[in-house]
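Yeah, one chain of the complex is gone here, protein chain that is, but the others are all in their spots.
Labels run A and B following the written order; every chain starts at residue 1.
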Amino acid sequence: MSIEIVNINKQFGSFTALKDINLTIATGQLVALLGPSGSGKTTLLRIIAGLEAADQGSILFHGQDTAKQNVRQRQVGFVFQHYALFRHMTVFENVAFGLNVRPRHLRPSKSEIKEKVQTLLSLVKLEGLADRHPGQLSGGQRQRVALARALAVEPQVLLLDEPFGALDAKVRKELRRWLRQLHDELHVTSVFVTHDQEEALDVADQIVILNNGRIEQLGTPEEVYEQPGNPFVYDFLGNVNLFHGRIHQGRINIGSIELDAPGYDDTLNTRAVSFVRPYNIEVEREPKGQEFIPARILFIRAVGPTVHLELKREDSSDLVEVELSKARFQALALKSGELVFVRPKDLKIFIPDDYVI
Amino acid sequence: MRFTFLSLTKHSILPGFSLTMGFTMLYLGLLVLIPLSTIILKAAGIGWPQFWEIITAPRLIASYKLSFGASLLAATINAVFGLLVAWVLVRYSFPGRRIVDGLVDLPFALPTAVAGITLTTLYAPNGWLGQHLADLGIKAAYSPLGVVIALTFIGLPFVVRMVQPVLQTLDQEVEEAAASLGAGRWQTFTRVIFPALFPALLTGFALAFARALGEYGSVVFISGNMPMRTEITPLLIMTKLEQYDYAGASAIAAVMLIVSFVLLFLINLLQWWQGKRHG
Partner (left out) sequence: MAGNVALRQGTTTERPTTGAITELPLVRWLLTLAALGFLGLMLIVPVIAVFVKAFEQGSELYIKAITAPDALAAIQLTLLTVVIAVPLNTLFGLAAAWSIAKFEFRGRSFLITLIDLPFAVSPVIAGLIFVFLFGKPGVLWPWLSANDIKIIFAVPGIVLATVFVTFPFIARELIPLMRAQGTTEEEAALTLGASGWKTFWHITLPNIKWGLIYGVILTSARAVGEFGAVSVVSGHIRGETNTMPLHIEILYNEYQFVAAFAVASLMTLMAIITLIVKNISEWKVQQQSQESEEVTA
């Protein structure tokens, strides 16, 4: 079931939570709402669910305006950040809740409910725990109960609010892989909120990046990572180096070097910022060309397959972060304090006056 | 004494334990344990057959029925209305809410004699409220109903104050979850909210009940003290005392004490259970 979000605006007092949000979520997609705290992502999720009301705009489920429907009627499965399990009920009773409160004529029989709950519990791999209380479960288990409970009512839409926020790193990784698999099996239109870009990039079909109540960019994980549309997105997703410089007629001047600036042939003497990923910086012991900047190694972290270097430029005192493969690092035999030469490649150039980060 | 306490305590660097504990035990011993034991001793000295005769006298049985029944009824009324009051105070806002909230403690701070004479005056056949009830043929003062009214008054704060904190810290998300799963408001209340409140409600009920059982000052004015009809058990202790029947007084007191201790034990159990659920 598709979701259309049209012109949503929401204010809390003088604080603008959401401004002119327009978005379409196709049926069966798994979409991530990604952004820093205060970006409005949870507010948007709650508006879709009917837990909050927008000041302006509408939400359409499969073309139908949901304005007249309250949260009960929208058939959304909502998974809360802190699970919101019913503490005094067993796992079984929690999952069965949505089915038990249906009006008589819509309610399945006891045996049907039992079967459904047990199917769901095995789906979320919690078969033996039906009689436990939430207090006796681990965080990851509680999260899965919350999911099973939301799925029990066969929602048209599954909404998850920072579902893995309260769990530790390893459990988070496992659960998000598992969520992806579950989605592939069930094909329920799902929207989840997160501030963790790794999670979004890992799991989602589409990512919507929000900042200060506005959509910065939306696209597939590859699109937003490889072709960030503005400095905010570039900075928010992954590590990045900033090189300040000036553009003049297709060439950008950065500190002691000059590089090609394709697409800026007509620009005259304008300040610009270049974004470069740490793995797109070449390191040599001797300058192999005009485009190398001298820099001194401050710090080396050689744990794992990638080596991280922190360097200080000799021409401007800015810091540069570099990622090298272990093989390359060992070939160069680098040590802390040494002077080396770095060349930025694959620059993404932005003119600051066009954007405000 | 010093060594015994030190061996019982987990090692703490704060000073003054022996001094304060010693004083506390002394105070408790002199003020509570020794005096209370006199009842037990006196009652024990009566001899079983006579003891039994005293505590099963018809007048006493009638008083048990009244004290117990009226306390139970009053505590139930307080449970229902206390829950209502707590709900309204926590969930809704209206002008003067803070003042009303503060007023709930009045029965606890007000002297029982003041409550006694005021309630009697109000519910007497010619009182502000009693006259309207008389028109309906209902006798409030000088009847068991009057006793129930007085006991409801003094037990009022207990349920409200027990339920309020639980209601306040109830997770909003849990109610949202129930709504998102399709539960109506009443369903959410009966299936999700009320079970969470129940331990606190039960504890408040037990507290109100225990308080009502032993209550004297607020009740003796409005009850009318008619033998076999509107006498409460504490009054009968007084009556025995006035007749210098010390044995009789101690017997009744012993019975009341046993009931009190059982209730105290139950209440502590309830509070422990509530702590487990809530914390």
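We adopt the following convention: a residue touches a chain if its C-beta (ideal position, glycine included) is under 8 Å from a C-beta of that chain, and two chains touch if they have at least 3 such contacts.
These numbers come from a predicted model, not from an experiment.
Which of B:Tyr27, B:Trp52 or B:Phe194 sits in contact with the chain that's absent?
Answering carefully, the residue with contact to the hidden chain is B:Tyr27.
Of the listed residues B:Ala44, B:Ile61 or B:Leu106, which contacts the missing chain in the full complex?
Counting the whole complex, the residue in contact with the absent chain is B:Leu106.
With the missing chain put back, one of B:Gly16, B:Pro49 or B:Gly137 would touch it. Which one?
The single option touching the absent chain is B:Gly16.
For the chain that's not shown, point to the residue among B:Gln50, B:Thr190, B:Gln243 or B:Asn268 touching it.
Going through B:Gln50, B:Thr190, B:Gln243 or B:Asn268 one by one, B:Asn268 is the residue touching the chain not shown.
On subunit B, what residues meet the omitted chain?
Counting over the whole complex, subunit B touches the hidden chain at residues 5, 8-10, 12-17, 19-21, 23-24, 27-28, 31-36, 38-39, 42, 81, 84-85, 87-94, 98, 100, 102-119, 121-122, 128-129, 152-153, 156-158, 161, 164-165, 168-169, 172, 175-176, 179, 185, 188, 207, 210-211, 213-217, 221, 234-235, 237-238, 241, 244, 246, 249-250, 253, 256-257, 260-261, 263-264, 267-268, 271.
Basically, only the chains that are shown with their structure count from here on.
Spell out the part of subunit B that touches subunit A in their complex, as residue ranges.
Per the stated touch rule, the residues are 171, 173-174, 176-184, 187, 191-192, 195-196, 277.
Subunit B touches which residues of subunit A in the complex?
49, 51, 70-72, 75-78, 80-82, 84-89, 97-98, 100-102, 146, 149-150, 152-153
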